[in-house]
Structure formats: C-alpha cells, structure tokens
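This is the structure, below, for whatever I ask next.
For this depiction, one protein chain was excluded, whereas all remaining protein chains were kept in their positions.
On to subunit A.
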Amino acid sequence: MTDKAKENNKSLTADAFSVKSRLKNSVVTPPPAAGAFKANPLVKQTSFRKFYNRGDLPIALEHDTKGNKIAWKVEIEKLDYHHYLPMFFDGLRETKHPYGFFARQGVHDMLEHGGNKITSVIPQLIIPIKKALELREAKVLCTTLKVLQHLVVSADLVGEALVPYYRQILPVLNIFISMNCNLGDGIDYGQQRRENVGTLIQETLEAFETYGGQDAFINIKYMVPTYESCRLN
C-alpha cells in the first residue's frame, strides 16, 4: 500500500450532519446521551436550610434525640399553613442531615394534623414538589412520592385539588415509571425498604386516581400513557 492510500484510510471523527461527516473516511460520532435519568444534584442552598439555620422554624432544634420525632414550639393547629407548609415542602430537596429529616418529619406532622387547612395551600405546594422531582435523585424521589401519597389522603378534596397540577407533577413520574428492574431470582432489598421508585410511582398514581375524582384517570393517562386504571375494568 502506498503512503497516499494509507493517508486516505485514516479515519476522521466528525459530528453528525457536519460538512466533515460527508467525507469518505469520516466516522460519525454517536449522539450524546439525552440525560433523561441523570440526577441533577442540589447546587443552590434551599430556603428551608436558610430558615432552619436562622432559627425561623417553630421547631425545637435537638440533636441528641434518638427518636424520629420533632418537638414543636408552637401548636401545629395555630400555625399559618400558607407560610410554613410550602417552606417545609421546599426542604424535601434536602438529603443532608439534619435538614432532610426535619423537612420530612415536619411535612408529615403538618399533613397529619392539618385537616381542611391543607386544601387551600395546594397551589403553593406545586413549585416545591416540582423542584424536588426535577432533581431526579432516587432518594429525593422516594421521599417526595411518599409525601404525595400522604398529601392526597390528608384531607377531603386535596386529591381533586391536585388534578389541575398534574402537568407539573407527572412528567418526571412518566420518565421513572418503568424503573422497576426484573432481577430474575435476585433480591431487590429496596422493595422491603419501600425504595423502589417504579413501585412507588405506581402506588402514587393509584392514590391520585382513587382520590382525584372522576377526571383524575383521563388526566393521568394524558401525562403517563402507560398507566392503566386501578378502578376501571
């Protein structure tokens, strides 16, 4: 083989659709990963963390308790839900201790004891929920999905009040709904710890449908086409 022929055989990497890519010896590089499943770690400090550090939250900051409880300085019934509930929901993005724990437990207590006060706060909760889901981190996803399941049963009409916001909440659920690996005879320990994202999403959508009234299913189906009703059929 002559030197000229050798030179012609040298392959040339080129981006797809570029002028270079049309040369005979060019090798077109594959497209970059879209990154649909890629986690976006928390970069900016959450406002929950800021308020916690500043001592603005009505909770007693104890670092020595063994339990899974938080001590409230003010009775929950007297709290302004419009102010505090979105603040605690904002903390759902946190994975770092103690912020994550206080946010989770705070949301849990407020939902458990809020009653009818929760329904009117729903519009303010959508942005924190969306931000938490957008991180696409398994740990944050699990926490948020469990909170959503608790939210729909926390008071009457909450499920129905969420229906107009499915467009904000469900796209990320649609991406991860199939994240339920078949391990053959292997054991997925996440199952017993309730950390399997696919299963949690299925449970959440079923809760949405059950408590969302008659329009819920069609709205869910619009955003998550692979979802099948748990009530119809």
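Note that a contact is a pair of C-beta atoms (placed from the backbone, for glycine too) under 8 Å apart; a residue touches a chain by one contact, two chains touch by 3 or more; residues count from 1.
Rule of thumb we're sticking to: contacts and distances are computed from a predicted model.
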For the complex's missing chain, which UniProt name, "Putative meiosis expressed protein 1 protein-like", "Cyclin-dependent kinase 4", "tRNA (guanine(10)-N(2))-methyltransferase" or "Translation initiation factor eIF2B subunit gamma"?
"Putative meiosis expressed protein 1 protein-like"
Given that one chain is not shown, which residue among A:39, A:60 or A:181 touches it?
A:60
For the chain left out of this view, which of A:71, A:181 or A:218 touches it?
A:71
Contacts of subunit A with the missing chain: which residues?
60, 67, 69, 71-76, 109, 112-113
